[in-house]
Structure formats: C-alpha cells, structure tokens
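Got a structure for you, questions after.
Yeah, one chain of the complex is gone here, protein chain that is, but the others are all in their spots.
By letter and in written order, the chains are A and B; residue numbering begins at 1 in each of them.
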Amino acid sequence: MSQSVPLGSELGTVDSPAAFPPRRAVAGGSSASWGLRITSAAVAGLCLLPLVYLVVRSLQTGSAMIGILTAPATLRIFFNTLLLVIAVSASSALIGGLLAWLTVRTDLPWRRFWGSVTCLPLVLPSYVGAFALIAALGPTGALQRWLAPLGVERLPSLYGFPGAWLALTLFSYPYVQLSVRAALRGLDPSLEEAARSLGMSGPRVLLAVVFPHLRPAFAAGTLLVALYTLSDFGAVSLLQFNAFTRAIHVHYTSALDRGGAAVLALLLVAFTFGILAVEYRLRGRARYYRSSAGSLRRARLAPLGAWKIPAIAFCVLLSFLALGLPVLVTGYWLLQGGTAATHATPTAMLAFNSLFVSAAASVLCVLAGLPIVIHAVRHPSPAGRWSERSAYIGHALPGIVVALSLVFFGARYAPVLYQTLFMLLLAYLVLFLPLAIGCLRATLLQISPRLEEASRTLGMTSRQTFRSVTLPLLRPGLLTGAALVFLTCMKELPATLLLGPTGFHTLATRIWGATEEAFFARAAAPALLLVLASACSMWILLRHDEAPS
Amino acid sequence: MNNAPPPEPAIACHGLSKNFGPVAAVRDVSLRLERGRFLALLGPSGCGKTTVLRIMAGFEAPDAGEIHVGGTRVSGPDTFVPPERRHIGMVFQEYALFPHLTVEQNTAFGLPGNGPRAQRVHEVLRLVGLEGVKDRMPHELSGGQQQRVALARALAPRPEVILLDEPFSNLDAALRVRVRQEVRHILRAAGVTAIFVTHDQEEALSLADEVAVMIDGQILQVDGPERLYRRPSTHRVATFLGDANFLPASAEGESAVCELGPLRLMEARDGEVEIMIRPEDILLEANDTGPGEIVERTYFGHDQLLGIRMNSGTLLRSRLVGCCRGLHEGQRVTLRVETPVMAYTSRYGCPLLPNSPAL
Partner (left out) sequence: MTMLQSISKTMLALLCLAAGCGPVGQSGEEAQEITIYSGRSEDLIRPLLAQFTEETGIRVRVRYGQSSEMAATILEEGRNSPADLFFSQDAGALGALHHAHRLATLPDGLLERVDPAFRSPNGAWVGVSGRARVVVYNPTRVSPEELPVDLAGFCAPEWRGRVGWAPPNASFQSFVTAMRVTRGDAAAREWLRCMQANGARAFAKNTPILAAVASGEIDVGLSNHYYLHTLEKEQGRAIDARNHYPEGGTLINVAGVGLLRTSPRQPLALEFVRFLLSESAQHYFTHTTFEYPLARDAVPNDALPPLQTLHPDDLDLSRLDDLGGTLKLLQEAGVL
C-alpha cells in the first residue's frame, strides 16, 4: 500500500493500487449510525429545498403546466439542451482525456507546465470567456479581420450551437482532465505491461486496457461537465443558443412568470436524473485494483515521436483559446481605460469578499459532503444513494432558480438568517456540494474499510477512528474538493446578487455590474483579479496533485 | 474437544448463525479455545470462515448465538460489545497498515497515550524483529515485514485473543513457509491465543493446535491436526483434507473385508460400509499375477503417486516414499494395507454400488 492515497484524486474515481474490493461490512456494525443518517439526511433535505420550491410554484400554474410541457418550444429546448449536453460532454471527454494522457503518460516536452496551464480555464467565468470568444472569433472578431485580406468573406457563424458548444467545451473540459489524470496516475503499469506482453500494440493497449480502467474517471468528470452545461447561463445567453437555462431566464425576465420557469426547471431536474442514471451505469460496478504490496512503480512514458509537434500545437491552441483569449480581451479592456470611475467598494475589498465567501463555502461544502459520502460509500443503502443523488439537483439548476428558492424559504421561514452571509453560504452549498462530494467519494473509496476495522480492534471508538485514521487519509480529497468549490464560488453570480447581504459585493458581481452597462474598462481590473486569485488556488490544487505519491 | 474442559476458555462461541439476505453464511457454529492455543479455521473459499472471524471481532452482529471472550459475554441476544472493547486483536489479509503512520506509530496505535507506551512498542517490535525499521513508512517494507508489523500492532495492546484472516495468502510461496514459521514463533513467544482463517490445509495442519473444518457455513469437525487427518469424521472432511481412496466393504466389529482383503478398522462397525484409505497407507509389491496394474505414475522426487487399476475396474492411488524398484507403468502389483482405516456407513444413506466412485 502506498504511503498516501494518490493525491488529487479529483472528482470521483479511483482505480488505484491503494483501492480495495468493497465488502459488505464496515467498522461499527453493518448499518450507519443514527448521527450519520440524520446529518446526511439533513444535508440532502437542504439540497432538496429548490425541488420543493419548484413543485410549489409549478402546481400554482395549474392547467397551464400541461400547456408549457407540451408546447413545441419546450420540445425544441429539450432537444437543443440534449444535443448541447451530449456534444459538450463528448468533446470535453475527448479533449480532457487526451490532455490527461499527454501530460501524464507521454514524453511531451514541458508536460507538467501544459498539465497545469490546460487546467486553468476552469477558473474563468463563462460570461467572461464567451465574451472573449465573440471578440475573437465572432463575425467581426479579430480572426475575421485578419482573414479578410486573404479573401475569407465570412467565418462560419459562432452564434447558436457552434459557439455555445465551443465555449462550454473550452471552459469545462478540465473537469474531465483533472479526474482522468488522477486515475491515470493511480493506474498500475503492470496491467499495461501484461497487455503488451500478450502481443497488443500500444494503441490497442490504450483502448482495451487503459480506457476501461479509466471509465469511472471519465464518467465522473463528464458528469460534472454535463451538469455545468445544463446550468450555465452566461455562455448560452451570450452565444444565443436556446437551452433550458436561457428559456428559464426568459420566463423570469420577460414575464416574471415564476410558475412557467418552475415547470421548465422541473423538467431540467428530470433531465438531471436521467444524466445521473447514465453516469451511474457508466461508472458501472467500479472495480478497484490492488497491486501487490509495495510502492507503485512509475509508468513508462510513451514516446510521441513525430507526434510531438502536433501534440504541442494542440496544447498551445487550447491554452490560447481557453485561457489566452479571455485574458487578452480583459487586458485590452484595462488598457482602453476610459473613465476610471471608482466603485463604492474598493477592488481590494471586493477581492477580499470573494476570497472570504468562497473559502467559507468550500469549507462548508466539504464538511457537509463528508456525512453524505461516508453514508453512501461505507453503508451502501437506498437512503445513502438517494442522499447523494439529491445533492446533485442544485448543481444542475440555473443559479437563479436555486437563489429564488432560498429567497422563498429564507424570507418566509428564516427571516433571521435571510440576507446574511450564512444564507449565501447555504446557497453555495446547495449549488456546489457535488464538486466536494465527487472528490471525497473518490478518496474514500481508496481508503480500505479494513483500516478502520483495524483501528477498532486496537481499541479506538468509531469517532476516534474517524479522527485518527479516516480523516488524515481523506486529506487529499478534502483539499481538492475544497479547491474546486472555491474556484466555482469565485465566479458565482445569481445567488451572490440575490442572497448576499445587501450592499455586499464580490469581484463577480462587480464584473457583472460593469459589463451590464458596457463599462468594460471598469470590469477589467476585477476580472483580471478574479482570474489571478482563482489561478492561485488552482495552482495549490495542482501542486498538491503533482506531489509524488 | 480432546481433554477435560479447563476452567475458562480464552474465547468460546455457541450457536452462531448469520444470514446475508437469503444466504446462510454461518450456521450454528460453536467453538471454544483454551488460553495459549492456536486454532485454524479451515475451509474452501466462501464457506463463511471469514464471517465467523468478523463476528468474533465485532464487525458483524450475529443473527443468533453468543460469544464469550475471557469469560465475558461480548455478543448475545441482548449484548453487543463494540469491537474496540472486546480485547480482540486482528491481523487482516491485506494487513491494513495505516499508510500515513510509521512502523512505530502503527505499532503504538492501540496503546493508551499514557503509561509505558514506548517500552511496549519497543518490546513488540523486538519480538517481531523489526526494531531497525521503526521509522519507515509501511510502503517501504517488504510483504513479510508488513505482515510482521501488522502482527506487532495487533499484539501490542495484549489482546485476549488474536484473529488472523488468511494471514499468508498475500505472500509468495517461497516466503510463505518462512513467514509461517516466524509467525508461529512470535505467537508462541507472546503466549497469545490465536485463531486464524485459511483455505490451505497444509498451513492449517502445520501451524495449529486444533483445526476446525468449515464447509458451507457449518463446522464439520474440530480436532488436533493428526487426529483430523487420520480420523476424519465424515467422507466430506476426509476428501477435503488430503487425498483419500474410498472402497465399499462389509464390516464386522474391528475388521472389514473389501477388494483388498480384510482390513483393520479404527472404530468397530457392522454391515455395509465405505472405508477410507490414505494413498500413503497402500503399500505395493511388484507381482506379475497381482490383482492390480499400474496405469499411471507421477514422480515428485521425494515421493511418487501411482494409479492402480484393479481387476474389478476400481482405480486406487498409492503414494510411495523412496525408490521405485521396478514399479513402472504396466507392472502388475499386489496391494497391502497395514494400518487401521476409517469406515463410514453409507455416504448416501443407501447400499453402495459394487463399483462406487472411488476418488
């Protein structure tokens, strides 16, 4: 068994040498303690609040509900969304998987550098990213202007499906990359060697041996991509693609039609359960491999040979599109200057607010995720499984739906908490808990229940065991989960606007406020600061990931 | 059990049963073990032996039955003492060493924070011969060393009983025999009572004072290794433990008559029986007019296994130690059995067919 669980085993997967075959029982008898059941049910209940709200609001529409559900427009939105989710998931899986393999298992020059840089697009808010794409690749964007002298009259239109697909892929593939690279690191090289010795060629080994082992990692990463695609508003609205989120927003913004929006959102929830079911099947009966005792050997790096140049070109292009462009565009805004209108809240204060709530939310999500994951992994039962699934609902819903549902419950039933930071943190919890759950789950699966049992036979109570065995071993998962939640909170907008304390501003709300009136120069500094701060936390995440196991 | 019951067994369980859904994993298992003795729980994989161990340790609650450790009831209809208060140590199949702690910290894990902790750690590590590596992390150790750390860790809090789950299955064959001896010495030196689970009969016979044979969730026989081998109580135990020839015979008191002629029985029987003869008990002599013919010969070096077809068509196996002296394939032989043999009344509860499946 290795000294520590392979670090940064992000997002939900595990084929690692330290993993162990799941077994029926667990420390402290075979069923979960009441404390665990109650806390995980409480967290799940919290995550179900938006669903309750949506049901309440939908029922109020009465017979109109049928009309909305059967409208041709709804059907079109449904298929648009389906198409987008499938396309973005497929392309993200491809790009993320390829990058993970290139940066972990090949002799790609500067592979560590590329490994980090290509993960960074995760820190970009989609509203900034999509804007940059339009500026660069839009009908009158920079690319078109450069190509015009060469006789290119008109680039294929970015608006609609192609743009939404491109933007969402570019800003969400790192979920797959992070997940797969952790799994690749943990993969026992002897499996591949065995396949080679049986006469399989390199590419066939990749397909027949490596890929099946990475399947749970792909499933977990792609799930997050799919949910991100479902819930994102910035990219689909700027790039004019009519997906569920945009339609839901239209119901709110055009007619203040909360009922209609709720019906669509409920449909989105059903959609989400469909995706979760698919992921559950893809994840399959995740098998966990144990290598012989002793430490893990490093895998041999595959020589790229003549493919080195295309591989580097691929990394360069991707980093440029997903990271370079947005930073350049923001930098351009900054240089444009304009009236340097000062803001009520100094930018440093905005940054502090962002960092503070995001950090608090990441701690909260990780703490709340623990009981859910322990319940689901260590005491498999329908209740545990459903608690875990409920946690995913909020992540697939547009932020505004979650925010309004908490406005509804908060103002009516918890006026003391309403519009306090506490309420905002709750919203972040409902929105981003799955990010923490994925990481915790992956790490916990690698910790053998035998370790906990061993501790029990040595006289430790289950509580002491959790503190002195489980928790220290969960550390990598805790840190990675916290970092992912942190990154996502930094760019969150609707919940921050609706639920934060009145007068509370963050970098994200500031960027939104300024771009809303096209004061791009004013948005530039907070936007760059947001990217910078997020990149720092990403660096921590990746450095941890890089640490030798 | 062999002797008169001593005052207080180290561990005793009575009538343990456990179902997983519709599957009866453990059925009415009773065991008792005196202080300082080793018991092997032997059975094919999936027979429920690991479940028995986990029930004893407190990781599973039995559906029925009681467990006493050192005279205290730890599990029963209205009692369930959690694992940490049972004074039972456990060595896991995959060792379950804490990967984030050093050898020393692993060993000290179960010791109370106060008291002569360092001294005890030192003591146990010396016992298992690992003082030199106390600052290493588990992954820096060889398989055998990890095994001994697991043992040291389990021994450190001086448990009443120590349970070992397939303790040698993770070691390669060459290492296994050596580690087995080491573990035996360590356990003896510690004076501890031990129960270990294994599917390897050689391991069970060579290491334990008592062996319990478990098949399909039930314990079929508990005895000393020699007695178990020589006098298996049923046909099933006989086949599970070692190689055996079975022949129909008709018994009368202390002797029985079968194809090989009259044989002495270990226990008196009457009527139609099935006798069990270990291959090493069948002695051969080359004789061109003998009733059997050697049809197969497998040579192992220090011994060889011969297949003999009798005139009746029955196939028997004989294990011979030493040199062969003209015993080659096609040679006709006479067969002789000098030791007393076990006899079972009909295996199937009905008269045996003349040519029942021998082997």
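FYI, contacts are C-beta pairs under 8 Å (C-beta built on N, C-alpha and C of every residue); 3 or more make two chains touch, one makes a residue touch a chain.
No experiment lies behind these values; they were computed from the predicted model shown.
Peer 1: Using the whole complex, pick out the displayed chains that touch the missing one.
Peer 2: Visible chains that the missing one touches: A.
Peer 1: Touching the absent chain in the whole complex: find that residue among A:L69, A:L367 or A:A383.
Peer 2: The missing chain is touched by A:L367.
Peer 1: Of the listed residues A:S381, A:T420 or A:T461, which contacts the missing chain in the full complex?
Peer 2: A:T420
Peer 1: Of A:C47, A:L325 or A:A521, which one is in contact with the hidden chain?
Peer 2: Candidates A:C47, A:L325 or A:A521; residue touching the omitted chain: A:A521.
Peer 1: Which parts of chain A are in contact with the chain that was left out?
Peer 2: Residues touching the hidden chain, for chain A, are 71, 73, 134, 138-140, 159, 237-238, 240, 242, 246-247, 249-258, 336-339, 341, 343-344, 360, 363-364, 367, 400, 404, 407-408, 411-412, 415-422, 425, 467-468, 471-472, 475, 494, 497-498, 501-504, 509, 513-519, 521-522.
Here is the rule we use: only the chains that are shown with their structure count from here on.
Peer 1: How many angstrom lie between the centres of chain A and chain B, each centre taken as the mean Cα position?
Peer 2: Whole-Å distance between the two chain centres: 53.
Peer 1: Please give the residue numbers of chain A that touch chain B in the complex, ascending.
Peer 2: Contacts found on chain A: 1-5, 18, 20, 24-30, 290, 292-295, 448, 450-451, 453-462, 468-469, 472-473.
Peer 1: Where on chain B does chain A make contact in their complex?
Peer 2: 20, 54, 57-61, 80, 82-86, 88-90, 92-100, 109-110, 112, 137-140, 142-143, 146, 153-154, 156-157, 159, 163, 170
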